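Here you go, one structure.
A single protein chain has been omitted from the complex, and every remaining protein chain is retained in its original position.
And now, subunit A:
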Amino acid sequence: MEHTYQYSWIIPFVPLPVPMLIGVGLLLFPTATKNLRRIWAFPSIFLLSLVMIFSVDLSIQQINMSSIYQYIWSWTINNDFSFEFGHFIDPLTSIMSILITTVGILVLFYSDNYMSHDQGYLRFFAYMSFFNTSMLGLVTSSNLIQIYIFWELVGMCSYLLIGFWFTRPSAASACQKAFVTNRVGDFGLLLGILGLYWTTGSFEFRDLFEIFNNLIYNKEVNFLFVTLCAFLLFGGAVAKSAQFPLHVWLPDAMEGPTPISALIHAATMVAAGIFLVARLLPLFIAIPYIMNLISFIGIITVLLGATLALAQKDIKKSLAYSTMSQLGYMMLALGMGSYRAALFHLITHAYSKALLFLGSGSIIHSMEALVGYAPYKSQNMALMGGLRKHVPITKTAFLLGTLSLCGIPPLACFWSKDEILNDSWLYSPIFAIIASFTAGLTAFYMFRIYLLTFEGHLNVRFQNYSGKKGNSFYSISLWGKEEPKSIKKSFPLVALLKRNNNERERTSFFSKKTYRMDTHVTKMPFLTIFPFGPTKTFFYPHESGNTMLFSMLILVLFPLFVGAIGIPFNQEGNNLDILSKLLTPSINLLHQNSNHFFDWYEFLPNATFSVSITFFGIFIAAFLYKPFYSSFQNWNGLNLFTKRVNKSQRVLGDKIINLLYDWSYNRAYIDAFYALSLTQWIRGLAELTHLFDRRVIDGITNGVGITSFFVGEGLKYVGGSRISFYLLVYLFYVLIFFFILNSLFKLFFFSLV
């Protein structure tokens, strides 16, 4: 048993060779490496599966023995300071590493197909493997410096991957925004680490907690300072997990390829903030203010994320806001001290959201061929609709994810969210009310996404058919200026060209028949391992490739069953759920006294309550978004609603709803505020310092130069060539010089004496 632990340091380094090899290959032998394309994907998946097996093995051991293992090497040896590297295996680590590896493998598998046409296929795999390395390093690290190192590396991978399609200006600014925002968090994290080091003199988690609690207990430390440190540490987690003031990067991060959004911006990296808070919870618990702050930030984020998700047009951005809201739930749970619930929700949410993102990737992939590759077209929910018939498998997967995230009973997120809601009732009623209300909102926006995407009819067609151009959205000239015309004769030619997809589409719409896309079949490089076969007929918009479907289907299993690890089976009187078994030695604030036992009678009413809220949300969503295909120019249900209300003269309600819509659509004006205040401010300051530098500091130098030049010139003219004048000036200067020297000597002697 012990040797498994001993070799577990290898976990983060197993996926490392792939990015190194690809990087070296791309730099030195670009053509040869690019020819090997596919071959590179296999080792990365293979190595990650090795890690997965290893971490599953570790966590099984953790369940059986629940021991904490730590191993340390020294990194720099010096007399005064020494940094150490090590690995630290405890239940939290093993859970996180399983999560990362499973989602990672599926996403790699998925992206093999998703990215197969992309020029940067290899670059993508290199980044992904490097990300996996650093994320695994983050969860296995044993001290704060190591956490900081991997924290930054993870942020860098995220930067590179958001800016993956670097030709898009939006991606370029999004990745910079993400990095800088994260750097603000890192700033807090680093300062917090330094402050804690100053108070305790250690980086190791266990020593740190021990010394820290002793210090607090004996009141040997400035409480304000410690609170400040803890606050700064928490700042790091806030930025990484996209909590309230620093959440602005997450929606913009959706510029990256969709597999990235699934892996990094839904399942793993954004959970790193939660992981950090969970890891440092023994430290935070000693300071009640910080715990309150954590739960407060959590609840703000929950509400804000949910309201912002209400009116997004972009499918990925609404999912991103939903992620933010769910992360807020976890933060809330951590702030309340219910460690187990937070981690449980972390796991369930990671799988559900990864599934949703993979589903949305599949949708985008199928829409891209239809409407074009710009993200505001292919990810626009206003153009989707009615995809249910065309992409049935994706639809099933997406629906399952949606239901799970909304919290419908047998699925995973129900169990975890219910637990958080329960705990929040114990903590504070106001928070509980907000949290429950947001559960309803979650159901609303998730079903809004689902209904807009899959129900009704394909809006792209209607838009063209109706010829509506005056509407604010349709003014985007998707179709150019051309009028609908008969294209039967030119059909075989234009079908070959991708940019004429719309015409193909039109044809199929007019003739009401589907046709085989032979050209398309040959273009799609298949992995024909699965029984679908290469000669499948594609209806338009077509279902994604088999590899993508396969990984989605595997991922469907997780939301279905992963809830089971947290469900207590109470029949035998003791709770058997795996999660509590893993996490028993850790902290439980709220359940200290009474209900460590699970009570079905208490559970049922709470569950019924939350489920009914959810259904209420779903109902409203169905009411608002179901009928929109009958009057498709009002694609936005809220607009429709306002219109109706207008007729019945309810001006106030109209205003409120408009306000809410504007609030949500404009991202609560926070982005605009930051852009106005911070960015402009920094730019202005930069201009100012630049001006100051050039005019004042450089000006003095140049002024001295110019003055001496003019003085010299002037002297030349004044002196003419009379030797007497030179002598006069010379004598004058000698006198002055002696005078100064004299006074200096006097001063000097006085100072010596």
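One rule holds for everything that comes next: a residue touches a chain if its C-beta (ideal position, glycine included) is under 8 Å from a C-beta of that chain, and two chains touch if they have at least 3 such contacts; residues count from 1.
Everything that follows uses one rule, which is that contacts and distances are computed from a predicted model.
Choosing from "NAD(P)H-quinone oxidoreductase chain 4, chloroplastic", "Glycosylphosphatidylinositol anchor attachment 1 protein-like", "Transcription elongation factor SPT5" or "Trm112p-domain-containing protein", the protein name stored in UniProt for the chain missing from the display reads "NAD(P)H-quinone oxidoreductase chain 4, chloroplastic".
The residue touching the chain not shown here, chosen from A:184, A:211 or A:660, is A:184.
Contact with the chain not shown here comes from a single listed residue; of A:50, A:72 or A:153, that residue is A:153.
Mapped onto subunit A, the footprint of the missing chain covers residues 23, 26-28, 30, 75-81, 145, 148-150, 152-153, 156, 159-160, 163, 166-169, 171-173, 175-176, 179-180, 183-184, 186-187, 190-191, 194-195, 197-198, 225, 682-683, 685-687, 689-691, 693, 697-698, 701, 705, 748, 751-752.
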